[in-house]
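For this view, one protein chain was removed and the others were kept in their places.
When the chains are written out, they are named A and B in that same order, and each has its own residue count from 1.
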Amino acid sequence: MNEITGNEIIHQYLRHNKKFPHVLCAGCGHGIVLGTLIRAIHTLAIPKDDVVIVAGIGCSGRLAVYVDFNTVHTTHGRALTFATGIKMANPKLNVICIMGDGDALSIGGNHLIHAARRNIGVTALILNNNIYGMTGGQSSPATPEGSTTMTNPYGQLDASFDTVALARGAGANYVARGTVFHVKRLEKIMVEAISRPGFSVVEAITPCHTQYGRKNRYKTPVDMYKWLKKAAVPIDRYEEMTEEQRTDRLPIGVFVAEDRSGFEERYLSLQAQMRAKGGK
Amino acid sequence: MKQQQQLHRFEIRFSGLGGQGIITLGRVMGQGLALGHGYNVTQTQSYGPEARGGSSRCDLVISSEPISYPKAESLDLLVALSQEACNAYYPYLKPGGALVLESDLVKQPPTNRFLGLPFTSLARDKVGVAQAMNTVVLGALSHLLPFISQSVMRKSLESSLPAKIRAVNVKAFNLGHRLAKKEWGDDAGEVWRVEDSERD
Partner (left out) sequence: MARPRKRKEIFALGNEAVVEGALLAGCSFYGGYPITPSSEIMEIMAARLPLTEDGVFIQLEDEIASMGAIIGASLAGRKVLTATSGPGFSLMQENLGYAIMAETPMVLVNVMRGGPSTGLPTSPAQGDVQQARWGTHGDHPIIVLSASNVQECLDMTITAFNMAEKYRTPVILLLDEVTAHTREKIEIPNPGEFEVFSRTVPSMPPEWYKPYEETVRGVPPMPPLGSGYRFHVTGLVHDRNGFPTQRPEEIVELLERLHRKIDQFFYDIQLVDTIETADADVVVIAYGSVARSAELAVRQARENGVRAGLLKLKTLFPYPRRQTEKVLAHARTLVVPEMNMGQMSREVKRVNMGRASVRTINRIDGQIVTPSEILKVIMQG
């Protein structure tokens, strides 16, 4: 067997029978997010058998295949619906959804807001690279206004979604944003997101140089990481900034952290109650 | 259990307005005939999108043999609780079939041969609940149709209702039965009675 050996924690979690190399481009941030996720699961000491990774379609959707958990690669935008079914069928499982920005905010937008409203005990990891990468660089709902893409060759006209505001407004129990430049911080966020009850949303900003950056004034992948370094500001500092200082800045950190019980827990307690009453 | 009278596709249509409890009436009567009396029964319905006020129709086919086609095609009994329904479905009544109508709501009967009672005002004034109108009809039909046992149908009615509204509906049922007997006479449904010697 082509056993993967190495000292890194991730080597214990990669699938040794999956053919590598992976599908990701040089400079892509997705691998960093996956590494972060693996280390978070390792930190929490969750057995591999108890973790279900549910992924959508797109570059982020391909991450599931590389890791040695229960992995379900679903249809475009629908990852959260599968995750909801899995969690309700077996609440003991740790269900983590990996989605892209087009996946979660466009085609799957309805599922995202309803998963949040329901507060289902699932962690939604949204890898935001501002673009549809796998399909060749078309606009997503997270593409910044004015950017050039394959479907907006003259500039993106519509505004982009603020994932954090959306998730908070829809009622998610835990909402945070991090970037692949601020890895330690992102890892801490993921540990917290996975261990909270109810629905957790983590937006990870991860650059796509191939399909977005090089068409939008980022000459090299490194320029994109430099942009992340400059643009991302911890939420407390961001709040102290003037409107002018906030231009082109992105607050990162934890925006919502509550402890409301998940839908599956509420269902189980209702079920116990009704059964005790004999169904009347 | 008394041996059931042989029936071959006895077809009833209940018709009127949405909100009159027509489908409930058909369901309760169908259940009584199927489970209580042991007949084969199909109950079908046709309704518009309105929960209240639209047209509503419910068919029962009652037979001693298994029923293939579940809908009523040629009616033995038409129960019309609105003028519109009476006009629409009277043509489907087979020759010799009976027409039962709500005499306050069907002002213009298409024939002189009908059995009428003011079911709605009876329910409102004598039972105190206008919504029990459908149960008054059920009581009246339990008198009219010779193959229905009043006590079996009443028991079936009771078993299908929540305790809260049981008493008022039994009252409505008995009222309908009593008045039908008084107004329509003992022999109103004689045409459908099959003597023992005629039975298969």
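Following the convention adopted for this analysis, contacts are C-beta pairs under 8 Å (C-beta built on N, C-alpha and C of every residue); 3 or more make two chains touch, one makes a residue touch a chain.
Here the structure is a predicted model, which means the values were calculated and not measured.
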Revision key, fill the gap. Omitted chain touches shown chains A, B
Check your understanding: Which of these touches the unseen chain: A:Gln12, A:Thr75, A:Asn152 or A:Ser261?
Key -> A:Thr75
Check your understanding: Looking at A:Cys25, A:Leu44, A:Met88 or A:Val183, which residue reaches the missing chain?
Key -> A:Met88
Review point. Among B:Gly19, B:Gly53 or B:Pro70, which residue is in contact with the omitted chain in the full complex?
Key: B:Pro70
Check your understanding: Since one chain has been left out of the picture, which residues of chain A touch it in the full complex?
Key -> 15, 17-19, 48-50, 52, 54, 64-65, 68-75, 78, 80-90, 92-93, 110-111, 114, 267, 270-271, 274-275, 279
Check your understanding: Mind pulling the chain B residues that touch the left-out chain?
Key -> 27, 30-31, 34-35, 40-49, 67-71, 73
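Here is the rule we go by: only the chains that are shown with their structure count from here on.
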Check your understanding: Using mean CA coordinates as chain centres, what's the chain A-chain B distance in Å?
Key -> 62
